[in-house]
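One protein chain is absent from this view; the other protein chains keep their places.
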Amino acid sequence: MGVKIKSMKQEDFKDNEYIESLIKKLKENGTNAVVGMFDDLINWGRSNSLWPFTFGTSCCAIEFMSLGAARYDMARFGFEVARNSPRQADFIMLQGTIVHRMASPMRRLYEQLAEPKYVIAVGGCAISGGPFRNSYCVVKGVDQILPVDVYIPGCPPRPEAMFYGMMQLQRKIKVERFFGGVNRKERIRDFLAQHPEEEFEKR
Amino acid sequence: MFDFGIVTRWFDQLLCGIMPGWLATTIEGVIIAVALILVYAVLALFYILYERKLCAWFQCRLGPMRVGRWGWMQVFADMFKILIKELIKLRNTDKFLFELAPYLVILASMLSFAVLPWGRGLQIIDFNIGVFFMIAVSGLGVIGILLAGWASDSKYTLVGALRGGAQMISCELSVAMSIMTMVVLAGTMSISGIVYAQEDAWFIFKGHVPAIIAFIIYLIAATAETNRGPFDLPEAEHELTAGYHTEYSGIHFGFFYLAEYLNLFIVSGIAALMFLGGWMPLHIPGCDGFNMVMDWIPSVIWFLGKAFFISFIIIWFKWSFPRVRIDQLLAMEWKYLMPIGLFNIALMTVVVVYGWHF
Partner (left out) sequence: MANIQEKISALCPEATFEEGETLLVTVPDAKWHALAKAMKEDADLSFDYLVGITGVDWKESMGCIYYFTSTKYGTHVSVKVSTTDREKPMLHSVSDLWKVALIHEREVYDFYGIIFINHPDLRRYFLRNDWKGFPLRKDYDASDKANPIRLEAEKNEDDTVSYIEDAEGKIQKKRKLVFKPEEYVINIGPQHPSTHGVMRMRTALEGETITHIDMVTGYIHRGIEKLCEGLGYPQSLLFTDRMDYMSAHQNRHCLCLCIEKALGLEVPKRAQVIRVMMDELMRLSSHLLSYGCLTMDLGATTAFFYGFREREIILNIFEKTCGARMSLNYDTIGGVMADIDVDFANDVKALCKLMPERLKEYHKLFTGNVIANNRLRGVGVLSREDAINLSVTGPSGRGSGWACDVRKTAPYSIYNEIDFDEITETEGDSFARYMVRMREMEQCVKILEQLADNIPEGDYCAKVPKIIKLPVGHWFQQVEASRGAFGVYIESTGEKTPYRMHFNSPCLNLLGAVDPCTRGEKIADLIAINASLDYVVPDVDR
């Protein structure tokens, strides 16, 4: 049981229990053959065409640039078109520390992303605050304000580590369902409800 | 060389034989429309891959590799994804115009797409002012861009759209001017007429100096008209994030994206038609053996090959050159390209009148 992506073998991933439990949950009630086929097609498209939203605050952003540059070349896997407008991107790679002043623009950027949207927290700072955890104005982990799909630890993570994380995201997308029970959307809604914006001004 | 006219005439006669004329025309229209949309989509997808692979090559990269062999399925994945992406509805915008804009852009490019001569006898409509029609409909795209920028209610899009408006309208002048230069040489505005006029020699050889000047002006102005680098000011990524389509998501953005690539094909196709003989094979006077070999290559391949070659040049300088500034672009257009273009028409007229061409 596993999810196949072309870039990396199932055995090469560590700790596959999470993905396996997701698959189990999906298969619990069985799947309609036609709907399942469409789901597979859509998930194939989505997982192979993830356009990152260029969002970097510090060091990790430079590693992200290396990721796009000739040696690592993320275009090979379909992450080619880095969009600068959140409306057109699929996932946001949070590279770097998020501080108090950035928290609300960050949340707004996330809400501007079009569904389906995913978040990858890159680097120690985005995951937990990293070396700046004790600071007076650093958000201690971006999961306090956004629902995060994949965490990539490191300070900054090597480009290979970023690839690993991005492929984990691909696998996660492959076990989603578009038709029928969409569990993802509810999860985001729950998250946003638990972390309300006090008087978030709507334009 | 195979004439596609035989097939189409046979099909037309077949339909007319079994049904009344109006029905046959309707059915033919529908079939052509479907074929047009299909070819349009396939070509756009091909172009996206073509550009990605090319720019990867310029940049010492590999480009898409993992989705399908050599990444050829990459564009299909992109298409599936973008089709089911959420369409974000904006508050405080003119919803009708906001939704209309991408369709206008794609309509304009589709209309000018329709007049291209694909091969011998393979042309949707061939009327005596074909070139005029082509220039007219390609100008429609600017309305879509202006609308998109204005209806999005965002400052970035507005600046992008105004830039786009100024740029496209002024560069269209030069495009039209250089096309007119070639019309003078051909002596006809009919597209098939222009192609047949190049039977003995392509216009770029036939019209020598003025034709080459016109070709260069056309390449510059057409790149500017399609908003591609180094003239991609309306969507200047590093200034305006995504320019006039900043607020568009999902397939609406996809339409802009497709139209951008297709416009690249269209301007390359027009260049192929006006300067490189359309679907006419390359003939060297005197080398009969060579000419025969060239004749065996189907006309569609000739046309596409020439168009891809010109696209290659345009893509090449897109990725190598920095972006110009809007005032520099307009100065270039109005101070250099336009006067040179005007002078060039006069020069071509003289050449034609005195019969100085080959």
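Think of it as A and B in the order they're written, each chain with its own count starting at 1.
The rule is simple: a residue touches a chain if its C-beta (ideal position, glycine included) is under 8 Å from a C-beta of that chain, and two chains touch if they have at least 3 such contacts.
Predicted, not measured: the structure shown is a model, and the values here were computed from it.
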The listed residue (B:W10, B:F58, B:F309 or B:W334) that touches the chain absent from the view is B:F58
Which of these touches the unseen chain: A:F13, A:F132 or A:F191?
A:F132
Contacting the left-out chain in the complete assembly, out of A:F55, A:F91 or A:F163:
A:F55
Given that one chain is not shown, which residue among B:R9, B:K89 or B:K155 touches it?
B:K155
Which residue numbers on subunit B touch the omitted chain?
55, 58-61, 155-156, 159, 163, 229-230, 232-233, 236-239, 241, 319-328
For subunit A, the residues touching the chain missing from this view
54-59, 61-63, 65-66, 69-71, 84, 86, 96-97, 99-105, 107-109, 131-132, 134-139, 144-145, 155-156, 158, 195-201
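Definition applied: only the chains that are shown with their structure count from here on.
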With chain centres defined as C-alpha means, what is the inter-centre distance between subunit A and subunit B in Å?
37
Could you please specify the touching residues of subunit A with respect to subunit B in the complex?
6-7, 41-42, 44-46, 48-49, 69-70, 73, 75-78, 80-81, 83-85, 87-88, 90, 112, 114-116, 178, 202-203
Residues of subunit B touching subunit A in the complex:
52, 56, 59-67, 71, 73-74, 76-82, 84-88, 91-92, 237-238, 241-242, 245-250, 253
